[in-house]
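See below for the structure under consideration.
A single protein chain has been removed from this complex, and every other one stays in its place.
Chain naming follows the written order as A and B, and within any one chain the residues start at number 1.
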Amino acid sequence: MNYDVVIIGSGITGASIARELSKYKLSIAVIDKASELPAGASRANSSMIHGGFDDKPGTMKAKFCVPGNKLWHKLKSELDVHLNECGSYVCAFNDDEVKHLELLLAQGKTNGSPGVEIISGDKLREKEPNVSGEIVAALWSPEAGIINNFEAVNAMIESAELNGAKLFLETQATGLLLDNGKVRGITTNKGDFLAPVVINAGGVHSGEIAAWAGDTSFKIIPTKGEYFLLDRTTQGFIHSFLFACPSKAGKGITVLQTAEGNLMSGPTATEQDDPEDRTTTPEGLAEVLKGARKLVPNFPVNMNITTFAGVRANTESGDFEISALKSPRGFVNVAGIKSPGFTSSPAIAEYVAELLKEELSDVITLTPNDKFIPERKNIPRFLYLDMDARKKLAENDPAYAQIVCRCETVTEGQVLEAIRRGARTVTAVKMMTRAGTGRCQGGFCCPRVAEILSRELGIPLDEVTRHGGESKLLVGKTKEFLLKKGEAH
Amino acid sequence: MSEERKFICVSCPLGCGLSVTLDDAGEVVKVEGNTCPRGASYAKSEVKDPRRVFASTVRVKGGKLPVCPIRSKTPAPKGKLFEIAEAVAKLEVEAPLKIGQVLIHEVCGTDVDIVASRDLAAV
Partner (left out) sequence: MDNKKIDVLIIGAGPAGVAAGIGARKEGAERVVVLERDWDLGGILQQCIHPGFGLRTFKEELTGPEYMHRFIQQAHEAGVEFHTNTMVFQIDKETNTVWTMNKERGIEALNPGAIVLTMGCRERPLGAIRIPGGRPSGIYTAGTAQRFVNMEGYMPGKKAVILGSGDIGLIMARRMIWEGAEVEGVYEVMSWPGGLRRNIAQCLDDYGIPFHLRTTVTKIHGQDRLEGVTVAKVDEHMTPIKGTERFVECDTLLLAIGLIPENELSRMAGVEIHKVTGGPVVNDLLQTTNPAIFAAGNVVIVYDLVDNVSDEGLIAGASAAKFAAGKISADAKRIPVRGGENVRLFSPQFVTGETDTTIFMRVTHPIEQACKVFAEPGLYSQRLRYARPGEMNEVKIKAEQIKAAGDLKEIVIDIQPV
């Protein structure tokens, strides 16, 4: 398999790069070891589109965050994704913290973050009545927003695919192919992918992948973040994104309303060795709850529907690691992308295209693709449509007159469309349609989604997996199971 | 020498704690703790011939469902339940099925019939 570019990793970084490069006449392969998108840090994060005041001027983060924010406000309609343009507040509880807000304000102005200002605690409480009475002031960032990260990654990849890029799931990179100091491609569990340019967007694994190219200049520190997600009936409890005043330990525990209206809180920041350990812990969850209650004393944790953890790719420098290596030529690191990584990714992608043009013109040529289609339509979201639109959908396709997920009002039509767009697991359907993200967490819809997958993919029900690999839902047919066991005895 | 045994009556949702006194010959001489006569007869049966209703499913060809619920029409000997489970597992029937329809007559040499416990239409 020969390509112009192979991108390792289809998180928001890899996906954004794939879409950006599909604006050029290139054959692009994106590979990911996961069975559905998003996996990794892009699945489990705060889904924040940051205002851009938090990053130290001169850093890569500061360079990409504000432009990334601007791009997302445009991509929202282009890619048809939910972006709640709600703004964010950094909350100060005392004079020292107010001083810090002033620092952030100045930093925001340097970074070009539009409209940032400091408001009083009372003014904050007018907008957000449920925040702590002890907050004395807040830094308001009007351009901040909260995105549906499941939709955004899928939208980005679908848009890239629409423009010719190819996605390979359950494909794990195992090594780099070199030829005389030049990149020739990669090896994977599914065979070799040959290309003169390999882009390392491997998230928490980007350090290991860089080492294949002999680059050990940075180290990834896997950092776990744990979260609470609450029932959507908490909608309106908080309308925006609340930060505590950042400390040395990081941005701290936040409270936010997701793009879909769930109250959410997190993350912790626990460094660990294992990049794949996404387990929640009693200590982590207790820390989140404490932080949530500091900002929002009546945080209604009894409405919790799930807890989860993500692992982000911190670096020792604390900054992104983006560069085209001098040697081997053709190897590009887009590594250590953590907060504000989701925000920055479209701007990073544009920068990567520039890198290829300016620094790797001897191995790759970028000719604009005049057939590039910027628009991508989402799967219809029944829940948000008006009754006339719903009727029309149901008339055209009866599958839209059948509810599969009660909590989020997801129809069979949406599930079928997700399968048509590549969903192969229960979690993939969840990521693409939100079936199973509600208060019963798939109790009702999981068997139904599994049945539809089984029918549409032509596989037995007991071959359907939750999220690929060994995550099968069932272990066999009842009577056969009993008789087999009888024979064994 | 008399012997005392304790059971929880499963005849109804009350779940009375029964205390049963047996004589030397193993005959029930006294039942205590029961709220109704069903408890007394349950205790006697539990001593001599413990029985349970067996309820499971059977494989169905061409039905609205791939399996149909079945039950033992009357309580079956407790010691035979796993044997009955296997006999039922081996069976495959064709839709349609009627509720109460006998699927296995006197299963595993007992005096108990296995019957369908719902109507199941053919597709």
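We take it that a residue touches a chain if its C-beta (ideal position, glycine included) is under 8 Å from a C-beta of that chain, and two chains touch if they have at least 3 such contacts.
These numbers come from a predicted model, not from an experiment.
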Given B:Val29, B:Ile99 or B:Ala122, the one touching the chain that is not displayed: B:Ile99
Sole contact to the chain not displayed, among A:Thr59, A:Thr187, A:Gln235 or A:Thr306: A:Thr306
Given A:Ala313, A:Leu360 or A:Cys446, the one touching the chain that is not displayed: A:Cys446
Chain B residues that touch the omitted chain in the full complex: 7-15, 17, 52-57, 59, 64-67, 69, 71, 78, 81-82, 85, 99, 117-119
Residue ranges of chain A at the interface with the undisplayed chain: 228-229, 233, 276, 278-282, 284-285, 304-308, 387, 390-391, 394-395, 398-399, 401-403, 406-407, 409, 439-444, 446-447, 451, 461-462, 465-479, 481-482, 484-486
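Assume only the chains that are shown with their structure count from here on.
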Centre-to-centre distance between chain B and chain A (centres being mean Cα positions), rounded to whole Å: 54
Sites on chain A touched by chain B in the complex: 478-479, 482-483, 486
In the complex with chain A, residue positions of chain B that touch it: 57-59, 67, 85-86, 88-90
